[in-house]
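One structure, pasted below without further comment.
Here the complex is missing a single protein chain, while all its other protein chains stay put.
Chain naming follows the written order as A and B, and within any one chain the residues start at number 1.
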Amino acid sequence: MDLYIIVFYLFALITLASAAIVVISKNIVYSAFALLFTFFGVAGLYVLLMADFIAVTQLLIYVGGILVLLLFGVMLTTKVIRVDMRTATVRTFPAVVIVAALAGTLIGIFWSTDWPQSPASDGFERTIPQIGEMLLTSYLLPFEIASVVLLVALIGAAMIARRERKAL
Amino acid sequence: MFSYSPLIVLFPLLGFLFLGLAGWRLRSEKLIGIIGSGSVGLSFLVAIMIFVHMLGLPVDQRKQSVELFTWISTFTGTPSSISVSVAYQLDQLSILMTLIVTGVGFLIHVYSIGYMRGDKGFWRFFTYMNLFIFAMLNLVLADNFLLMFLGWEGVGLCSYLLIGFWYDRKFDTGGYEPGKATTSDAAKKAFIVNRIGDFGFLLAMLLIFIHFGSLSFDAVFGRAAVLTPGSSIMVWITLLLFLGATGKSAQIPLFVWLPDAMAGPTPVSALIHAATMVTAGVYMVARCSVLYALAPAAMQIVAVIGALTAIIAATIGLVQNDIKKVLAYSTISQLGYMFLGMGVAAFAAGIFHVLTHAFFKALLFLGSGAVIHALHDEQNIQKMGGLRKYLPTTYWTFVVGAIAIAGIPPFSGFFSKDEILWKTFSSDYGSIPLWFLGVFGAGLTAFYMFRLVSLTFEGEGRYGHDVHPHEAPRTMTIPLIILAFLSVVGGLVGIPESLLGGNAVEHWLGPVFDPAYEKLRLTPHGVEATEYVLMILSVGVAAAGIYGARVVYIRRTELAELWRRKYASLHKLLFNKYYVDEAYDKLVVSPTVKVSDGFLWKGIDVAVIDGAVNGSARLIAMVAQNIRRVQTGIAQQYATVFVGGILVILIWLMFK
Partner (left out) sequence: MIVIRLEDLLYSAPLLVLTSSGLLALIAEAAGRDKPVISYYTSLIGVITSLILTFLNLGAGVPVFNNMILQGGYAAYCNLIFLSSALLSIVLSRSYLERMQYHRGEFYVLIVFATAGMMLMAAALDLTIVFLGIELMSICLYVLAGFMRKKELANEAALKYFLLGAFATGFLLYGIALIYGTSGTTNLVVISRSFAQLSGNSLFLIGCGMLIVAFSFKIAAVPFHMWAPDVYEGAPTTVTAFMSTGAKAAAFATFVAVFVRVFDIPGTALSSVLALIAAASMIVGNVTAIAQNNVKRMLAYSSIAHTGYMLSGIAAGNAEGEQGILFYLVAYTFMNIGAFGIVSWVEQQEDRKLKFDDYAGFSARQPAVAVLMSVFMFSLAGIPPFAGFFGKYYVFLAAVKADMTWLAIIGVMTSLVSVYYYLRLVVLMYFCEGESDVAAKVPLAAISAVTLAAVLVILLGIYPSLLVDMTKGFFKI
């Protein structure tokens, strides 16, 4: 077993275990912190796949941005309006059964499939220039649409969160 | 001449559009009546001109199609290209039906001017009636299945609108849900039961298209003519078509709507639910005779259903007390004879019966309308009697109609009914048990018709003293007289060879049914001695029925009461119409509502997932609680169903 495999399983374990805590933990703050490790583990897997850009993005946006926002949200809500931030898990049994069945099916399928093998690449190759170029040529349209999607999300969030104006 | 045929359809359409758009502004009932009946009358004139023109043509030129415009043309270039035109086909069969629809329709329109006088919906009534004639003409003149289906649905819609015409009136269904039903329930029932039939028609149409690659009559029947009998797809097609026919023509198992349809105004019952619309099923089977000839098994079923309906409806008719209900069951029973004729390959005889039945049944209904009119909306024959001296015209015309339906020569009903019975006896597809049912039904028919005549017109008046019956106005009696005349002489066009007639109807319709006759390889029958014996027998049975009814209901009225008590349970069974309505309610209507309400909605949507997995009362309580704090609880549950769905799909994809 070479180092690569060991590191892979290590990251996979971190991801899965922390994800399980996110779901199982009754304290939402714990869940949020566990999510940090999940994101981190996934970033590690990206690195192993030589996807440098995505790995960095994962860290910057998810760990650095979204997660921090989430934690602030959780902590401020508890402080300001004194909500009990515990989550109850109801009907665990049916959920477990059905999710286990789904997972089993998927694992079974993945196990029994012949995965296409791509030729091993010779060493590291930076993906950032390629991605940048693709985004502004072939994938220009999706890139622009993504900005519209974000704009709409912003409008929506403002719409829902803003203070009610005087009745017209 | 043929190119004028679109006019036949156009006049009622114009009448409908004009009355529908401007009718409510017209103050004068007379004007509305003239426009309403005039449009149908003009159609009738055009139809007669075309008919006369056809008579002068050699047989092989009598059939023609007139195409108006291409209606649907899709999938061109693919093997399943559809091209359907709005086109009218004129041939011996469709012109005959057109003459019936417009001729009898015209008389009934004229009658309605008197009958509907003063009704607040006068213009609405004529609007619907013209729309009905338009739809019905599309049905009989269509040259393809789709246009026919359009007419088929159109007449159903008009029937629905007209049954519920007096929507605020209470309506007595005869025991079932007493006091609660209104005419709109009757209308709804008619519509929904008819949709069951339409479902058969629609499926049959899809199958026809798949099998023959076209929907036009010419193409389908042309391709069918070269097939040999015995393929199962033909049995399916014909049976599904017949399911459509049982809905529209009120046969077992879908006959329950017709008696309730009597909730509509009487001219509607005469036009739609006696003379024209209900015979659409018979017309359709006759039109598709080639297809039926390819499926002898389906013909057997048609014959048996027809004979059984004839008997069952006749027995129910024996004990009903509503004058229109008796006539409604009589209509169901007579339609049964027509289907019996279709089933034993006596297509021409069946259509002949459609013709004579249109005359005498319209006459009887209009007569009953005059009676109801005279007695201020009384419909119970137990509260009538002795009307003979007040309503002489109505009485005599009604008796003519009754004799005609009973089958006494030389009235029209005799010839057509006897033709069917003789074919049932002699044809390769008939049988003696079926014939026996037919003759027995004929006896019952004579009996209940003269029970009706006796209770309504003879004996002493049993209505209140404050009622002073009076004869109907001329707009009502003149149509009665014309129809009575036709009921007497209408049969002369079909006097069989055995009685030295030419059987003109059979010869006229011959070319339409020849392909079917060829397929069926019928054994030819000449004039046989048996035919005379059977003829005398059936006339004897009818005469006995008439005599029996007159004895029981005029001379020895105590007998009726005695029998009723003696055979109380039988009477109850018949009076309650074999409890068919109740059975349908128990078996079909309530379970559907229950499944919908209890199982699929509250069950699957709300409880099954929890219930199935945990299955405890505690959880049901929890679900109920969650319904109050709706959000999370239910959303999670939705997600669970969601994941379950994914699971099923993935497993299916992997193992299929």
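Here is the rule we use: a contact is a pair of C-beta atoms (placed from the backbone, for glycine too) under 8 Å apart; a residue touches a chain by one contact, two chains touch by 3 or more.
Not measured: the values here are computed from a predicted model.
*Asks:* Touch as defined at the start, partner being the missing chain; which of B:Y167, B:F485 or B:Y584 qualifies?
*Replies:* Touches the omitted chain: B:Y167.
*Asks:* Which residue from B:D119, B:E153 or B:E471 sits in contact with the chain not drawn here?
*Replies:* Checking each option in B:D119, B:E153 or B:E471, the one touching the absent chain turns out to be B:E153.
*Asks:* Quick one: say which of B:V66, B:L99 or B:L206 touches the chain that got left out.
*Replies:* B:L206
*Asks:* Go through chain B and note every residue touching the omitted chain.
*Replies:* Residues in contact with the chain left out: 70-78, 80, 149-150, 153-154, 157, 164, 167-168, 182-184, 187-188, 191-192, 195-196, 199, 202-203, 206-207, 209-210, 592-593, 595-597, 600-601, 604-605, 630-631, 634-635, 637-639, 641-642, 644-646, 648-650, 652-654, 656.
*Asks:* Could you please point out the chain A residues that touch the chain left off the display?
*Replies:* Interface residues of chain A facing the absent chain: 106, 109-110, 112-113, 115-116, 136-142, 145-146, 148-149, 152-153, 155-156, 159-160, 164-165, 167-168.
Please note the rule applied: only the chains that are shown with their structure count from here on.
*Asks:* Where the centres are mean C-alpha positions, what is the separation of chain A from chain B, in Å?
*Replies:* The computed centroid separation for chain A versus chain B comes out at 67 Å.
*Asks:* Contact residues on chain A for chain B in the complex?
*Replies:* Residues in contact with chain B: 90-91, 93-95, 97-99, 101-102, 105-106, 109.
*Asks:* Considering the complex alone, what residue numbers of chain B touch chain A?
*Replies:* Listed in rising order, the residues of chain B that touch chain A are 609-610, 613-614, 619, 622, 633, 636-637, 640, 643-644, 646-647, 650-651, 654.
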